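A single protein chain has been removed from this complex, and every other one stays in its place.
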Amino acid sequence: MNGPKPGLRESALFDRNVIHEIQRAAETGIYDIRGWGAKRALPHFDDLVLLGASMSRYPLEGYREKCTTNVTLGTRFATKPLELKIPITIAGMSFGALSANAKEALGRGATEMGTSTTTGDGGMTPEERGHSQLLVYQYLPSRYGMNPDDLRKADAIEIVLGQGAKPGGGGMLLGQKISDRVAGMRTLPKGIDQRSACRHPDWTGPDDLAIKIEELREITDWEKPIYIKIGASRTYYDVKLAVKAGADVIVLDGMQGGTGATQDVFIEHVGIPTLPALRQAVEALQEMDMHRKVQLIVSGGIRSGADVAKALAMGADAVSIGTAALIALGCNSPKYQADYEKIGSAAGFFDDYQDGRDPAGISTQDPELSARLDPIAGGRKLANYLRVLTLETQTLARACGKSHVHNLEPEDLAALTIEAAAMAKIPLAGTSWIPGM
Amino acid sequence: MNVVDLGAATVRELNAALHAAEDGTWRVLNSRGAHALAVGLNAPVRVEIAGHAGYYCAGMNQLATVMIEGNAGTGLAENMMSGLVRVKGNASQSAGATAHGGLLVIDGDASARCGISMKGIDIVVKGSVGHLSAFMGQAGNLVVCGDAGDALGDSIYEARLFVRGKVASLGADCVEKEMRPEHLAWLAETLEKAEADAQPEEFRRYGSARNLYQFKIDHASSY
Partner (left out) sequence: MCGIVGLFLKNADYEQELGRLFAPMLETMCGRGPDSAGFAVYNESAPDGAIKVSLQHPDMTYDWAVLVAALESRFGAPVAFSQNSTHALLAVPADEAALRFALAELAPEVTTMSVGRRIQIMKETGTPQEVVARFGVREMTGTHAIGHTRMATESAVSTAGSHPFSTGMDLCLVHNGSLSNHNRLRMNLRREGIEFRTENDTEVAAGYLTWRLRQGLGLQQALEAGLKDLDGFYTFAVGTAEGFAVLRDPIACKPAVMAETDDYVAMASEYRSLAGLPGIESARLWEPEPGVVYSWSHA
């Protein structure tokens, strides 16, 4: 295609995508629901660069000179903190949104690399607990499948206030994915459209959350780290309150973070990007003298070791991957192009997790489709990807002269755009200028 | 009989002892509204709280019997799996929240959100319940001998509600339903277990109209 004829002018406001959406809304009378995270271009880690060593700083040799990557999470109050070999964890994704094979693959891959996976808004499956050496158990407003036996089996508990795709929203799973097994785990009738609460049923606000945390610690004899997960919004205040409420670890998910299903307007228009949220979170922790004492895991658009290194340089203790992990398993792979076209999508564009017809067998409950994902092969792929992320992070950290990835600091960064400089409070490259400071 | 005086011992010490036990009876003195009492129990022990309990008393209870002689704060028996919890006085908000099983008996009143998101528990309230009770109730039974506040059973799934007194208003998709012999039989048995002085015939049944199970534009105002 050579583009439209001269004289044809597309509106920036009402472009073909917007026209399509308005007409779809007029047809169906329901908002557009999809999976994935914010797709529009946002200031991100790509707008930052690392300052490698030259004359004033000296790099470390690969192999011989170690750059260690281990992280300990949950040192504040728990008697059994988590020891991770790499600073990358797998984010919470539900069985229900994902197939059982996908959850197993994630567990296998994470375990091979010495890191953790996280359950989602549907409870803990035996597959995931069996294959995941370190499993974080999410505690959500819906409490689907929540039970003390699984709580005791978990390695950490993640109280979910919200996620980056929809801060202020609840879970969502449409009828086509509420299979017998999913329905049983969630105590729902099969095939219905699941409605989920957006607030917890028995506490609202950090003052009552502090008491809920006390309860969870008492149930688990104070052994397990308590994480609090927040979608990026008023992050500075949220992080301070999470610390005051008693969190051991804070999980911060920027607006680029993915979801299994929610309204498109929610994904694209609510929440702030990972970059400014991360800066706010670290600032809040530093003001309370809690940086590195309450650990910070950040998610929402982590794709490569460059993203990992920059997030750590800005002060995160670890990062979490969701969308990237699914892509590693095969989501949006070109080899399924024919299948994507059959369901009205294309490789590289597919985000209809809510439909449950994923050709890659990941975000589906259909047994035939799920069978396409071999959990063992998938686990190996995830492990490979995690290995690459770690090696890339180490390479960049060594180039900055760091023997541990946590020694990356904001001063190792420069910004390429004014927005990124302002949001990350990192000077524009070649200058000492930070807008607003 | 083990006696624990919370004037001298800590809540941690109490819960640790209860977690280590396989049976036996505990009497807890000077509770004075302390939180997280007798939480996460996982054996057929018996706990008597000789006073008022704070938040989340008997939270995630499994197999145990917990009796509270005073009142209970927010989240009494939240997420209970099995066993028996009974409070002689009143229960605050979200009593029996998200619980999967067992029997919760409230001799007095329960305030708002009694049985919120219930997933299989049986709750018997001899007094009245506050607004938004059985909100998003998925499974289990809520029996109210007194009155129910506004928005009873809002957004309800498959939980069954029985109310003897007045219902201030019904929530989205919650409707009155026919009382059949099996309901009366179940009520008779349950009221007896709860030592409730009421007759099954005095109750009306409420439950889901199931109109919100699949999103339809005509019901958009219910959301």
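Letters A and B mark the chains in the order given here, with residues in each chain numbered from 1 onward.
As a convention for this text, a contact is a pair of C-beta atoms (placed from the backbone, for glycine too) under 8 Å apart; a residue touches a chain by one contact, two chains touch by 3 or more.
Computed from a predicted model, the values in this text were never measured in an experiment.
Of the candidate positions A:241, A:386, A:399 or A:415, contact with the unshown chain belongs to A:241.
For the chain missing from the display, the contacting residue among B:4, B:18 or B:34 is B:34, taking the whole complex into account. From the options B:19, B:52, B:86 or B:164, the residue with contact to the chain not on display is B:52. From the options A:43, A:107 or A:206, the residue with contact to the chain not on display is A:206. Screening B:15, B:42, B:65 or B:93 against the full complex identifies B:93 as the residue touching the chain left out.
Mapped onto chain A, the footprint of the missing chain covers residues 199, 204-208, 210-211, 234, 237, 240-241, 244.
Listed here are the chain B residues that touch the chain not shown: 32-35, 52, 54-55, 71, 73-74, 89-90, 92-93, 111-112, 130-131.
Note that only the chains that are shown with their structure count from here on.
Centre-to-centre, using mean CA coordinates, chain A is 35 Å away from chain B. Residues 11-12, 15-16, 19, 35-36, 39-40, 42, 54-56, 59-60, 62, 74-75, 78-79, 81, 93-94, 97-98, 100, 113, 116-117, 119-120, 135-136, 138-139, 155, 157-158, 212-215, 217, 220 of chain B are the ones that touch chain A when the two sit in their complex.
Residue ranges of chain A in contact with chain B, taken from their complex: 28-30, 142-143, 146-149, 151-152, 175, 187-189, 192-193, 195, 197, 201-203, 208, 211-212, 214-215, 218-222.
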